[in-house]
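Missing here is one protein chain; the remaining ones are kept as they sit in the complex.
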Amino acid sequence: MNRHDLIVIGAGPSGLSAAIEAAHAGMDVVVFDENARPGGQLFKQIHKFFGSKEHHAKVRGFRIGDELLKEADAAGVRVELDSSVLGLYPDREVVVRHGDEVFHAKGDAVLVATGASENTLGFPGWTLPGVIGAGAAQTMMNLHGVRPGDRVLMLGSGNVGLVVGFQLLQAGCEVVGVVDAAPRVGGYGVHAAKLARCGVPFHLSHTIVSAEGTDHVTGVTIGEVDKSWQIVPGTEKHFDVDTICVAVGLSPMSQLLDMAGCDMVDDPRRGGLVPVCDESGATSVAGIFASGDVSGIEEASSAMIEGRISGAAIADYLGYLEHEGETRRVGELEGSLDALRQGMFAPKNRGTVPERTEEGCPVSMNLLEHGFLSDDEVLAYPGVTHAKGVHAVIECSQNIPCNPCQDACRKGCISIGENITSLPVVVGDAACVACGMCVASCPGQAIFLVDEGAGDGFATVTLPYEFLPVPTAGTRGRGLSRSGEEICDAVVESVRCVSAFDHTNLLTMRVPEDCAMRARFFRPSPADADEEAVS
Amino acid sequence: MTDTRTEGVEALGGTADVIVVGAGVIGCATAYNLALRGRSVVVLERDESIGNGGSSRNGGGVRQSGRDARELPLAMYAVEHLWPSLSEELGADVEYVKKGNLRLGKTEHHLEVLQGLAKTGREHGLDMRMLSTDEVRELNPFLSDEVIGASWCPTDGHANPLRTTLAFYRRARALGVRFVTGVDVLGVRTVRGRARQVVTSVGVFEGDEIVLAAGLGTRRLAASVGIDVPMRGLLIEALVTEAEPRMFPQMLGTADADFYGHQTAHGSFVFGGDSGLEESNGYAGGVPTASITAPAICRSIMKYVPRLADAKIVRTWAGWEDECADGVPVISTVDEVPGLTLACAFTGHGFGISPIVGRLVAELCCGEKTTLDVTAFRYDRFRAWA
Partner (left out) sequence: MSDEAVRMTTNGASRSFSPAPLDRSRGLGDFVPAPDDDVLVCRCEEVTKGDIRRAVHDGMYTMTEVRRYLRVGMGLCQGQSCTKLVRRIMAAELGVSPAALDAETSRAPMRPVEMRVLGNEEAAGGADAR
């Protein structure tokens, strides 16, 4: 039977990170993945990541995937694709299916990094074709270039629902609304804001009553829920849709750990049945480790660091790393992981809503209940200031670990500081040169360049624009408010597509002066849109 | 939120006419038969689920052929009188199919073994004979060319052991039997020389009669009143496929005994078997499967039924057979411990005779003349070989 120092099950961000770390320590590592392509969920993530530079902030998920694969390759990690692990046994043996045969392999250590699967919700009509998981929709669009449908309702306002909702818009679908039984948006406010300003309404405290259709979805009815999750009669709303995306959480795919005899615990805060492990991912079975979503649902950034921590711990466990070296390395990594687990959405703060930010600014209930900041609320945040000439307006109102905007500005206009959950401050006396790097670097697309008095009663607003077709200068259209309402006429002055912006186009539109602090999205007029298509 | 299941749990303990330890198919069938006789019954089960031992892990065979001569009368009675109407009696479909049992042979030696089995069967009144290659294939066109003959018992069959066990449980519960799961039974205690008390982690249950039907666990409990049942655990594994188009209704087995199984009402195939290395497989406890067993079972099956090569296996599991020293169960009152009845050590073939065993144990408890003679299953039959 083939023996390896380390067998990793799952070539997603956590598994690959662990493999790289272990390989750097000199271990023989093989990674088995059942898919035809490695990278787990990373390659579906077309949006820019949060965090700080060490967390690959502002880099699109799939590029992080590319980087990881290159690093794994350079480190001598073997990744075996189309290799499905059918069983894991307490003595660290795995049975792997590859093609038409199975083989047995043994690891001195085994790391399970199999990730998670999507939950379902059993509303009437849920088995109709057209009801799909948000993750499945993401795979269809971003890996296979297939639109899941034309008119979509998104159920679930956590980050998955919000991010995929936006990607549905980018793919050319109409998103009729985002629905959540909870009274508040579950994911980042900036993700919600991206959707709201495109005109997507939020229906919080609502759930799906039923999906209609005979052999596929043709419509959906939602209704408001009371405190006991019962539908309030008379609140039903109907939408004609052909697709219902369900984003109601993930469950760890921990079955291999369970069958190997690891102590397991059903922890709703981690998404379901997870192994009992210590901070290095060591389970109760000697030599079997777990990292990433399988040990508790979080996100790709933390999964990667957890993977590295496990890799280092395994290297220490097998004598490939001196203990002090390992302790130092793990210490660094834990610091990095800890930096991600701070702020309003930290695992430890789940379920609570602060009244004020760390700085003492009011947390916007409008954002949490409707998906957008109101006009007067926006001024409460240190990133939103009035100034003469072009200046950055940063509509960032929640403490989340994220600081690429600070690094992006060479003129020192933006300050966050040591604590990366701090809200960005637009520094009063710094001189903005309108390079646009901050706008492009913000993973939340929450930064705008505004010239409140551009002349002749007009203002200019430069916004991040990630839709096709990219409008050209002179295109006429309408300016949309944060809530997606058309509030004024707008004309495109320029659109900058520079490689340094990494596909975030910077669209500058001219709007009436009084809309400088209100217009935050551009919608081309139909006539002009046709001209775009033709030219 | 109040847990309606455990309200009043502190009040556990109590009395009944009969205390049954073990809620597998034997315990549940016994409880059902006792309830029919108007007895109050408490069934105590260690696991949190009913029937989570051998009752839910076996291959579902309801066969007479191949049994020890001592067991044959029980199997024949059950097949003739009890199985055909069991679904109706219990008000649940136990998926009983009576379409025969084919035991397959590939070599001359196999055929000799099978002839021996057929002869024993016939000597005890069982309709069983050998089939030629052509006859076998007429009955079951899916068998490989390697099969050169088979023994055939047309009155054998199969059923769903999961459903059967739960059906006995459901009916017994509806008749007023009190089932308590999640209870660690520590031992049996006599009062004035009579077995009366079952001591558990949550209280003492007292009854005029005590039945121990706890599989391998019976040994420890019987030992608490000085009785030994010579049995040991034997690991065996099973696998189940996806639903396949309807192929054949017979129960299959082999002269080599390398696998046995059938196609269920659902369309899936359930097969049991082993790798031959079970005795040396190391286990920390529980009932885990080994990595080499299911592959071995597959290779055995494919040699006999090539069409199943493309059937997809969706799950494997393992179970402990409670193997008795002489291969047949202990179904017996205990002279030296009045009030105690043992029903255990079924050696992997308890399911097929469970309906009659349930009745026999109830009769023993109630002091009635037993439907069949159970002398051969006495607890004190074990003798040294010299």
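Just so it is clear, A and B label the chains in written order, and each chain counts residues from 1 on its own.
Throughout what follows, a residue touches a chain if its C-beta (ideal position, glycine included) is under 8 Å from a C-beta of that chain, and two chains touch if they have at least 3 such contacts.
These figures come from a predicted structure and were not determined experimentally.
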{"item": "Contact set of the excluded chain (shown chains only)", "value": "A, B"}
{"item": "Hidden partner chain, touching residue among B:50, B:79, B:97 or B:159", "value": "B:50"}
{"item": "Contacting the left-out chain in the complete assembly, out of B:30, B:65, B:250 or B:289", "value": "B:289"}
{"item": "Hidden partner chain, touching residue among A:259, A:435 or A:470", "value": "A:259"}
{"item": "Chain A residues touching the omitted chain (full complex)", "value": "1-2, 28, 30, 34, 80, 84-87, 95, 97-98, 100-105, 117, 119-124, 126-127, 251, 254-256, 258-259, 263-270, 272-273, 276, 284"}
{"item": "Hidden partner interface residues of chain B, rising order", "value": "1-9, 12, 47-52, 56, 162-163, 166, 169-170, 173-174, 176, 178-184, 201-202, 216, 233, 241-242, 266, 284-286, 289, 291-292, 294-296, 298-299, 301-302, 308-317, 320"}
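Just so we're on the same page, only the chains that are shown with their structure count from here on.
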{"item": "Inter-chain centre distance, chain A versus chain B - centres from mean C-alpha coordinates, in Å", "value": "53"}
{"item": "Of all residues in chain A, those that touch chain B in their complex", "value": "87, 89-91, 93, 95, 102, 104, 259, 261"}
{"item": "Interface residues, chain B side, partner chain A - complex", "value": "282, 284, 286, 288-292, 295"}
